[in-house]
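Yeah, one chain of the complex is gone here, protein chain that is, but the others are all in their spots.
Our next item is chain A:
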């Protein structure tokens, strides 16, 4: 497992990244704004239009650091990755397994089961943290949803085909997002949630979730690529050109833990305000530059927090979880494990 290395997020549109010795230097308008030794960095994520020097690109490729370019809202544009990633044996088995239901179903089963179980944990933690301050109706909504998610997780753990599992996944999403609004405390006028909207996000909560999912998707993709998988061929998500289906698969079980919980914390602690979001004429909501910065700082901090990994039984920073899960999936594909142990959070 690699150490938990920092990701550099470059949010200034006109930034320029270059190499200076063994350091990466970020410049804005010819002024140095930051520098860091390359060996401390796991990835560089640029929002907007920053440029990077070929010398820096070569150094990143050599050190196994991925350079990614995203739109300001976190939509993936391009990524530069060195030669080191990619293991043809692993990929070939990955493709074979994706084509073979007997081998794909158990993996999907684990992912869907863990997702429902983790959604349930988010609800449970909301009750634990805010239960006594909640209105009775909100508490009842959460309690009912929690109980239903337990059943969905149990049924998912026994399901025999991908279509059934997709059904369970959809049902869990309805139940969970049906109770999501009840978990929101704080500024209720600015933050209310009436179900998922993605293209585009139609309220502030959705805008925040979308942005966090984009960050998580990025981390999952890096993790999968660094153990040698092809992130485009998934088990739960069908192949579609341009879609990183395996990253989406891995994200499923991690969304509630790493992203949803983070969104609730940011809102409930008042770390984000209404003015951190912009609403365009068509009703699409997105984070402002300041809002994005606040989210990224919180995201980085959260990744440093320790948790206990359920399968390995070790304490590790949250930021390593996508890497550990990618590794465990690769060990299953290579035959060390008789199944894929998903990440179950309690």
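Observations on the model:
Operating definition for what follows: a residue touches a chain if its C-beta (ideal position, glycine included) is under 8 Å from a C-beta of that chain, and two chains touch if they have at least 3 such contacts; residues count from 1.
We adopt the following convention: contacts and distances are computed from a predicted model.
One subunit of the complex is not drawn; among "Molybdopterin-dependent oxidoreductase", "Heme exporter protein B", "Hydrogenase expression/formation protein HypE" or "CRISPR-associated exonuclease Cas4", its UniProt record names it "CRISPR-associated exonuclease Cas4". Among A:154, A:240 or A:275, only A:154 touches the chain that is left out of the view.
Among A:132, A:281 or A:338, only A:338 touches the chain left out of the display. From the set A:24, A:44, A:66 or A:117, the residue in touch with the chain omitted from the display is A:117, counting the whole complex.
Across the entire complex, the residue among A:241, A:282 or A:313 in touch with the chain not shown is A:313.
Residue in contact with the omitted chain (choice from A:89, A:238 or A:297): A:89. Contact between chain A and the absent chain runs through residues 1-2, 64, 84, 87, 89-90, 106, 109-110, 113-114, 117, 150, 153-154, 157, 228, 310-313, 327, 331-332, 334-342, 344, 346.
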